[in-house]
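Take a look at the structure below.
With one protein chain held back, the other chains of the complex are shown just where they sit.
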Amino acid sequence: MLRCLTFAARMNFLRASTLAVIAQTLSVSVVILSPAVAMAQNDSQTPPLPHSGGTLRMVAQSSGGTLDPQISYMALTRQFETPVYDTLLAYPKFAGARAVPVIASLAENVPQPEDDGLTYRITLRKGIRFSNGHELNTEDVAASFRRIFKAGSPTAGPYYSHLKGAKECLADPAHCTLKEGITTDPASRTVTFHLDTPDPEFLPRLAWSHSAILPADTPASDTGNTAPPGTGPYRITGYDPTRFLRMERNPYFHEWAHDAQPAGYPDIIEATFGLDQESELTAVENGQFDWMYESIPLDRLGEAGDHFAGQVQIYSQLLYYYAALNTTLPPFDNLKARQALNYAVNRHAMVIYHGGPAVATPICQLIPSGAPGFDSSCAYTKGASPEHPAAEWKAPDLEKARQLVRESGTAGQKITIVAPLDGRYGAMATELRNTLAQLGYDASVRSMTQAVQFSYIQNSDNRVQIALTGWQADYPSASSFLQTLYSCTTIHPHSDNSLNVSAYCNPDIDALMDQSAMLALKDYDASNASWARADRALMAQAPSVPLVQIRRVTLLAKRVHNAIATLNDDLLLSQLQIK
Amino acid sequence: MAVNFPHSTSQPLLEVKDLCVSIPSYGRSVALIEHISFTLREREILGLVGESGSGKSVTATAIMGLLDTPGLKITGSVRFRGQELVGLSARKMRAIRGRDIAMIFQDPMTAFTPVYTVGWQIDEQIMAHERLSRKQARERTVQLLAEMGVPDPTRTANRYPHQLSGGLRQRAVIAMALSCNPTLLIADEPTTALDVTVQAQILELISTLRDTHGSSVLLITHDMGVVAETCDSVMVLYSGRIAETGLAEALFAHPRHPYTTALLNSIPPFYGERPHRLPAIAGTPPAPHERPAGCAFSPRCHDAQTICSTIPPLSPAGNGQQAACFFSTSGQQEH
Amino acid sequence: MSIPAPDTTKTLLEVRHLHKTYQLPGRKTLKAVDDISFSVRQGEVLGLVGESGCGKSTLGRCLLRLLPASSGSILFDGQDITRLSERKLRPLRQRLQMVFQDSSASLNPRRRIGDLLAEPLRVHADPINGKHTADMITARLTELLDLVGLPRSALERYPHEFSGGQKQRINIARALTLSPQLIVADEPVSALDVSVQAQIINLFADLQDQLGLTYVFISHDLSVVRQISTRVAVMYLGSIVEIGETDTVLHTPAHPYTSMLTQAIPHPTKGKTGLPAITGDIPSPVSRPSGCHFHPRCPYAQAICREKAPALENVKPSHMVSCHFPLVALQKIYV
Amino acid sequence: MLSAFLRRVGQTLIVLFGISVLVFLVFFATPGADPTARIAGRNASPQTMEKVRHEYGFDRPLPFQYATMMKKLFITRDLTSYANRGEQVVPEIIQAAPVTLSLVCGSAVIWLIVSVAMGTLAAAMKGSWVDRTLIMLGLVGISMPVFWLGQVANLISLSRYHDTWLFSWVPGPGYVPLTQNPLAWFKALVIPWCVLAVMFIGIYSRILRADLVALAQEDFMRTARAKGLSPARILVFHGLRTSAITYVSLFGLDFAQLLGGGALLTEVVFGLPGVGRLTYQALTNLDLPLIMATVMYSATFVVLANAVVDILYILLDPRVRDGR
Partner (left out) sequence: MTTDLQTPASPAPSVSLWRQAARTLLADKGSMTALAVLCIIVLACLLAPLYAHYVAHTDAFASNVAGSIVLNGHEVDIMQPNDNPLHLGLSPIGPTGHTAYLLGADSQGRDIAARLLYGGRNSLMISACAAVLCLFLSTLVGVTAGYFGGITDSILSRLMDIMWAVPVYLFAISLSIITVRHGLQIGPFTIEADNLLIPIIIIALVYVPYAARPVRGRVMVLRQAEFVTAARCLGVPQWRVLLFDILPNVLITLVVLGPLLMALSLLAESALSFLSLGVQAPAASWGTMIQDGEGLIYSRPVVAIAPGLAIVFVVLALNILGDGLRDALDIRNATRRSR
């Protein structure tokens, strides 16, 4: 499934490091554009031998907290863990739209659903060793899945509750056995998963990082700053959350499937924490570091484009910003008010706040470009309507918006926009406030730290009318954008975890979304088409105002080549070559 | 014109001539003291007496060269052993200060820097003027303290000013002043802050100094009793000018200036008959900037006449006294 | 035990076994007033003398309830005021007033004189006519100014525009506003120049004549006390050591301390008499010597003086002294 | 002496206790401060939320939670952050402290030297143009917002004039530990030092000048002059030495406040990962364990500094020594 995403905004150096950590995303990326990147893609086809060795030095504003791969939910940590841990399945580690769907990694095969999607059977590869020398076996797999519940992985409920016995494990983690859910046969190295209800996304979830396979004797609690042994090409040998992280080669690693877990080039990967974005950029420009993790600050995009065009990395993400409209509170309990704002908002201005068209594109639908089920359409632009959507956003339609507001009779109401504190959010919130003011509302902005804001807007007790936020999928899927955010089941009143911020509930659309999801088990394309219909149906109800989809822009040092940004794993650290 | 004390045969130590100090205020110059002239001979104790604002402290500090208020103007001459002090360079003045001329101030409580021991501060003065080691200096300090009648001088030297009683402190102050054997000691109200019983001891000490240390003393006070008790000769100041000078005994017995007379009369007598009302002087002493033209005392004087609107010169009034009054020779107003 | 007063008029103020102690850090206690008893008759002036730290000011303030007494009682006109509430005390305040030493500090610099003088009239109702009207207040203020010899224009002015003597007149006027019977004057002239001091002493005397006031007059200056007082009480370290008729006490002292005091004051008419050999400083009131507190400085001290504190007893009618060996035989009478 | 010491300790504990209870209660009264959702992760199931709530004790009564937190903070010292799983707050502060210490100490040395020089010079030349200039400079120093001055310093040294010889040595913002590379440490900190010092130079030179000018009226200064001492000796041994009492006491308090996180704006502008920035981050994230730890840390410093100032007082002022 997914998780919030955010970030990419120019985190200026003031911003709390912890917040930055939370804000980072487990990004699912599609590499696009950039001549440098295009070249790098060609390089990636060549064998790794010639350019291996050296120390890769990356720099990040702050660390990502715990290293426990089953608990960590931070994009940056994910960056480090990708070459350290493996899952049964994996998204292919190459760039572009071909990097879906999942392929086999620790498993020899991608399992076929049996019993109408209730049973999945895999066979483990032979000869794979953890970095402590222990050889991977079926018990490790079973233990790892139990550990998801025992250690309290955040996605235990949403992603793995279809397994038989998972409910008991959630209710009483200490006594979790999952003995009906997972059966193993050590002799044939087979592991069988038994589900109590079909899960159309079970395979992607076997590739999701929280299902990383760890040694069976890993303690069933958050390991914190010590990383348990993994199977990937590197192992983490040093970590201080405020200062650095160091990875060295895993002596037991050998490449078993290049596309699933390729061998790495650098001998050592070092990350330094504690620099703000401005300094990161300066340091990478000066060659002190090889890669800056954070995005290039907005006011220095021009400078980077002018002088370091060849080193700039731009890659798309399944990430967009939107304003969630609370459909249970005035004025946005009124459809016309919601639509009015959708018409009125100037998405071009929003693009400018993110650095221009090279970095951001307007979006007025709920599934972003690049995700399965994406079918470009815009119902709220000049000359379009929900019944007759245009292909893309052109310009705001203030006339129509004002008329809708008049019809809704909501003009003059007081509206508070709750936005994260950080730079670009601030600008977007102000723009949004302007728009609301132009429509005749009495609007104001209330900002708070992103970490706090994200749970704050979810809680119905806080009576948030309109919340500015962003969303990014854990892995590429339409359901993570539609079902997670707009289905009746994700409304949890009085709880900080209620991702349906709009509190939008429409049983008809829910049925359509369920249908689209289940279709995936049989017909991938039909499922995508159905998702696109669900997207348009939802957008006609305008539970939120999608604003911009953005790309990540970072800088590499001159000596670094072979940058590969994949759909699921951002930039692959292990594939960077140092010359 | 200098005042001479006929009885004294010794050499003049300090000769002050026409000393004037003025300060600018609201665009005009206000004289704090005017034409102060006197001579102090060796081993003589001269009392400078007057009410507040009469300029006695200004006179003393001017002699010491300690007046440094911006805009202040000093004219006239101060000759110490023949050396002119007015206009002397700061460095040369410093060498004289503390070594040849020492000064003690009214409040022994605040005369010492609070953060150093008394001994340290006396050592400091000795070492500033003589090439002595700290140990030698301390020896002299202890000896001086002993001479001043300080019990347990070694221990006292190591104590901080606030740990000493008022009397001990004033003794220490005097010890410090005498540490370099100055020939002139200027004592500015040395006993005003002290109790009578302690005052008596300190006055006793001061009057023996000329014998023990060969020092002359310029004693500044507002207390006629103190002057009578201690001094050889007296100079009475009124509003920045000399009113009368003379030998102490003679002056108190037969004051020639109406101010001196009135002042003495207004002190409640301790012996003899108690007058029902004291013969008080009407009005208050004028502040320097509102000093009347002519004789400054004329507005308060019973016998003032038209002539008093000019400044009376200091003229001999018999008995070795001099008084700045047109009627001094004739008028001996004893009420 | 109260002292028989010299005449037969009624006792206005009676103090019985008054104590005032302060707790200091480190379990030290300061006995500022230690078991003091005396009485004041209507129309008389009781002078309270002593050196600094003897507790005379504390005593004065206790009398007016400006400081709470630790124990003992104060009877004003027969009424015990020691433990009256502030509210009940307020009517009595009209009859019992105080004049302070520091004439500037006791006047609020931000208020006009008229305002300051009117304040008591505003808060106290007239016993006959009730609340004071504006006209009554104006009339009373003019009357007061005339009484203390200040121009009527003074009402519009601020305290800082007056000289020290004038300010003290204002203070006296304010104390008189409510026509009190008893005035406690705490060193009212010691901050003034001699020439002005005499004026104020005269004013006190005149007011007493005109208004039939009773004073408790606190001063360290024996001459001043002698001038104004009918009786004198001498204090040393919190206790009264001698009390009696003014000239008796001052000229034929029975207590060695009183004797030492009287001999220590230099007086211009006395000339150089040579001061008495006085030893030692006043001990700190925190660490008072045992037995008779004066014994370490007393030339006549015997063993008993160290051990037993003498009681205040009559040596003559209306002359009491607290000494094991009163000096009755040794007294010297000056003429 | 001992009782004074004990009383002091008692007062300190009361203050610390008061602050901690206040912070704790305020946190629970603040909407959006419940960390459960943040700890559990996005979209965590209600069961996971429950597990977290129980594991962290959020379902226990407040006094119990308070006691647990204090125990974890002071006794077992394994209190972990709510905002960032697994991050222990005590080591985090221990990491941040040297940064702040480096910043504040360096800055204090600068402001001490410069303010004493300026204050003394101004007092010695009272009324002259030198005095007036120094007073004005001090005022300007006090009037500049430190974060703005920091930005301007960054702009000049890192952007506008970075290519000139004057500023080419200036490294980008960030901190280098002294143990790692003393020269880089110095280079990284010298501009922050100066920026932080500016305001204090202004304050302290003014205080010192005023003090010295006031002291010049004192009797003992006149006595010192009457002793025939040189003006320099009078100024240093009698003036400065006496002023040191006031100066040091103020200095101690400011120094402690800065060490306790008061330098946060400077740390923020120069990207120094010190205590102030940590506290600020904790506050913005409503991360109670970290807030509690940093606030306790800073309060301890201030209270400790008060005690040190008292001791210095005793060392510097013999009158105080006898007073107790």
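Per-chain numbering from 1; labels A, B, C and D assigned in written order.
In this text, contacts are C-beta pairs under 8 Å (C-beta built on N, C-alpha and C of every residue); 3 or more make two chains touch, one makes a residue touch a chain.
None of the values given here were measured: they were computed from a predicted structure.
> Decide which residue listed in D:215, D:290 or D:303 touches the omitted chain of the complex.
D:303
> Based on the whole complex, identify which of D:112, D:125 or D:250 touches the chain you can't see.
If we include the chain that is not displayed, D:250 is the one touching it.
> Which of C:98, C:207, C:228 or C:323 touches the chain that is not shown?
That would be C:98, which touches the missing chain.
> Spell out the interface residues on chain A facing the chain that's missing from view.
Those residues of chain A that touch the unshown chain are 10, 12, 14, 34, 278, 296-306, 309, 312, 314, 346, 348-349, 352-353, 355-359, 421, 423, 426-427, 429-431, 433-434, 437, 444-448, 452, 456, 553.
> Under the stated touch rule, tell me which residues of chain D contact the chain that is not displayed.
Given the touch definition above, chain D has residues 11, 14-16, 18-19, 22-23, 26, 29-32, 139-140, 142-145, 147-149, 151-152, 154-155, 159-160, 203, 207, 210-211, 214, 217, 222, 250, 257-258, 260-262, 264-265, 268, 276, 279-280, 283-284, 286, 291, 295, 298-299, 302-303 touching the missing chain.
> Name, in rising order, the residues on chain C that touch the hidden chain in the full complex.
These residues of chain C touch the chain that is not shown: 61, 64, 66, 89-91, 93-94, 97-98, 100, 102, 105-112, 119-120, 123-124, 156-158, 160-161, 171, 174, 177-178.
Basically, only the chains that are shown with their structure count from here on.
> Using only alpha carbons, which chain's centroid is the nearest to the whole structure's centroid?
D
> What whole-Å value do you get for the distance between chain B and chain C if each is reduced to the mean of its CA atoms?
32
> Distance between chain A and chain D based on Cα centroids, please, to the nearest Å.
Between these chains, centre-to-centre, one finds 40 Å.
> Just curious, how far off is chain D from chain B if you go by their C-alpha centres, in Å?
53
> For the complex, which residues does chain A have touching chain D?
These residues of chain A touch chain D: 1-4, 13-14, 16-19, 21-22, 65-68, 71-73, 152-158, 161, 170-171, 173, 222-225, 240-243, 274-276, 278-279, 282-283, 286, 421, 448-449, 451-456, 458-459, 461-462, 484, 490, 492, 495-497, 499.
> Touching residues of chain C toward chain B in the complex: what are they?
Checking each residue of chain C against chain B gives 51-52, 163-166, 193-199, 201-202, 205-206, 220, 222-224, 226-227, 250-251, 260-273, 275-276, 278, 281-282, 284, 334-335.
> Can you tell me which positions in chain B touch chain D when the two form their complex?
64, 66, 70, 90, 94-99, 102-103, 105-107, 110-116, 124-125, 128-129, 160, 162-163, 173, 176
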